[in-house]
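A short worksheet on the structure shown next.
Every protein chain except one is present and positioned as in the full complex.
Chain naming follows the written order as A and B, and within any one chain the residues start at number 1.
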């Protein structure tokens, strides 16, 4: 954090964050917004589990339940997991590769605001006539039949948020291709950077099919087209294909950076270099590649035919191989190391068996004939929560503790962190392990209730109890954050003591230009190398101190997104005859966005320079 | 050290749980108690997959626990710098090749069964009279009920599928509104009912359902289809071939049904003015797809798929269908009874009439 923020008043700080293009501040924005949506999605999860705690429950109504499950899934995937990962990618990746910022700071800000206002747009549906209710997959026949505007909020909101994600993905690719410090070859990049790179490539290729699918849905619902109306020649299976061509890589978009986080944590706390680095890189690429070849395993029961099912079954099984490689490499990293069980390491240790469990159930479902039974049952719910919570959420919690010192120059309380872990971890297994059996015992997913005496009562109750444990865990984490913000002391550089990569070598608080001099990277785990050689500064330099070029802050991204936000409402209400203002909103909104783009194009924004003299004085360039 | 032990205990507990659970679930609903060839083969494949995966988990957990026990910093010393090992090609090859072999063991039966379950050629086999040899059922899924039409036999029923045991029964699956999915967990895996095409598959039923606690197998809709998705249940009655043939002829005769007794007759009159436009009461002929065929109503296990099968629940259902199954397409009584609710007496009459609609009594 730049120390300038502290001297400013509250309003000025807000303005600073509204206009910032600094990746470290955008990381904080992502963290805050992602946490907000994570809490909303978590409350929705609790409502689901309360409703299902006993048979024939009427805690929420059938229609409302469908809205809750839809919003829970959509919020957690698009508005919580992805932004929180983006938070850590933004905070860490530029530092890891020795860059002063991302390649396109302006677009970084734009990407964030698109995600944020897209998420707000989607959630406003709760107050404007009802949330989407066709599941996060929003299969076309149901989503076309759904009354009200819920699905419209889903389609338009995700369109806005998705654009932000795509922009951020492109930004990270270019950053990693172009902005690496001298000596930071591809095969010296830390795994977090590698996984960010591959995940971004997946975003690039996976999001356009979703964009198109959502456009079809928007057109069909709001503008009279017939993509999914079979009486007019349309075909709903197209939606399923498009959604899963996006949806399956999305899983890897989420889980690869999570793998990256674990691959950073485990070597640090095992005090040992990541075992099989090059095969880890290879496995990451292979998973990313295969991730595009398997989408139809979500559609085994659609009736695509035996040949398609068989091919996709085999392709899906193949993904287990590189994933297994990763697990064994993590184990071998710990083997022969010196393991210190800190909170982040505790999460990483919790992750390995949890994720293996989620992975193997995935392989079981890859066997198409077995999936005929498992598909759309609670077994699936159990499986993907093992992957998403056991893999991704544990990574996010681990990263929160691990990278908090980088983002805020403070350490979260370790004791409280470990207690959080215990509650969350036990709660997680209690909630989801038993759901495997609910599925096998014949409980379909997405049911708002179930009849008594079908043998499902006890297990559902146990599952609900587990959810409360998880909720306690999350509340403890929030308390930990609050305590740390109030009482925490600056922790300085490399607070874990065994940092290996460049981000730990930078003096704290990290100056807004990151590196006074561009570092020279001399190998994998460059900070470790310098430390072992007794270099107190922790870095070698590739250049003498000289002027640093920095981008200007800009309010334009915010304005552009507000324009789209307004236009979104226009498009959404365009079909209602009683809302003639909708067309005006659509036009005005698009005009605002377009105007902002034109201003951006016409105004030359060359940035500014921090002069060498200012860098050399005590304040190190901070005014 | 303690932590490692805890993991072991957890794992042993889980293993015990799996063993315990494999005999669990209700034998009319659970996939773990298959009552047909398809379900049994899927169950066997599930067991094979579980076995392989348990092996994988075991290997991982052993290495994991040993690593945590042996290489804790407390044990190796606070200031020890471990050897920075780069990797090992041998190990990499090992944990690439062994999983591939394990997956191949799983892949071979997977592919074989995938093709086997998709083989519906026998549906087209015709006997000398041009009648299909195999029992075929055309399933139409509607918001939130199921129509079962038997094209060869020329009969139609709904909500309760009746099938013969000991032979392959073929299904043509289609949706009448939004996408649903047809699933009888105990008998075999599911298949979607799409809006734009007909899906075909087959199932086999081994066991006669009359021996079950509930007298029927439970069927479910497995694809989110609207508010009452959870309530879109159907039931499956399996009969011996002889009983099935008997049932078919009773179904054909159901067009001659007459109400007996004053109450039933009154019910029939109300039915004929208010309900008959949507509901047929004869099982003879083709399905209309408008509303469930009620020819077998008196024989059913449940009212509207979910309520207990008695007159009280019938009255509750007719009096306010929306409160039972939100979003369903059955009109509220005001819509079909000149703007007012049925009186309690009228409901009694309707219930009596409906309970009398039976082909099995």
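The rule is short, and it goes like this: a residue touches a chain if its C-beta (ideal position, glycine included) is under 8 Å from a C-beta of that chain, and two chains touch if they have at least 3 such contacts.
One rule holds for everything that comes next: contacts and distances are computed from a predicted model.
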| item | value |
| --- | --- |
| Missing subunit (named according to UniProt) among the choices "Polyamine ABC transporter permease", "Branched-chain amino acid transport system substrate-binding protein", "Cytochrome B oxidoreductase" or "Glutamine amidotransferase-like protein GlxB" | "Cytochrome B oxidoreductase" |
| Partners of the unshown chain among those that are drawn | A |
| Residue among A:173, A:286, A:345 or A:615 touching the omitted chain | A:173 |
| Of A:9, A:233, A:544 or A:580, the residue in touch with the unshown chain | A:233 |
| Touching the absent chain when the full complex is considered, from A:131, A:158, A:184 or A:242 | A:242 |
| Interface with the unshown chain - residue positions in subunit A | 103-104, 166, 170-171, 173-174, 177-179, 204-205, 207-209, 211-213, 215-216, 219-220, 223-227, 229, 231-235, 238, 242, 245, 598, 601-602, 604, 606 |
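Simple rule for what comes next: only the chains that are shown with their structure count from here on.
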| item | value |
| --- | --- |
| Rounded Å distance, subunit A centre to subunit B centre (Cα mean) | 36 |
| Complex contacts: residues of subunit B adjacent to subunit A | 3, 7, 14, 21, 24-26, 29-32, 39, 41-43, 45-46, 49-50, 53, 56-57, 60-61, 63-64, 67-68, 70-73, 76-77, 80-88, 91-92, 95-96, 99-100, 103, 106-107, 109-111, 113-115, 117-119, 173, 175, 177-179, 181, 183, 185-186, 188-192, 194-197, 199-200, 218, 220-231, 233, 306, 326-327 |
| Complex contacts: residues of subunit A adjacent to subunit B | 61-63, 65-66, 133-135, 139, 141-142, 145, 230, 234-237, 270-273, 275-279, 301-303, 305-306, 309-310, 313-314, 317-318, 320-321, 324-325, 327-329, 331-332, 334-341, 349, 352-353, 356-357, 360-361, 363-364, 366-373, 375-377, 433, 437, 440-442, 444-451, 454-455, 532 |
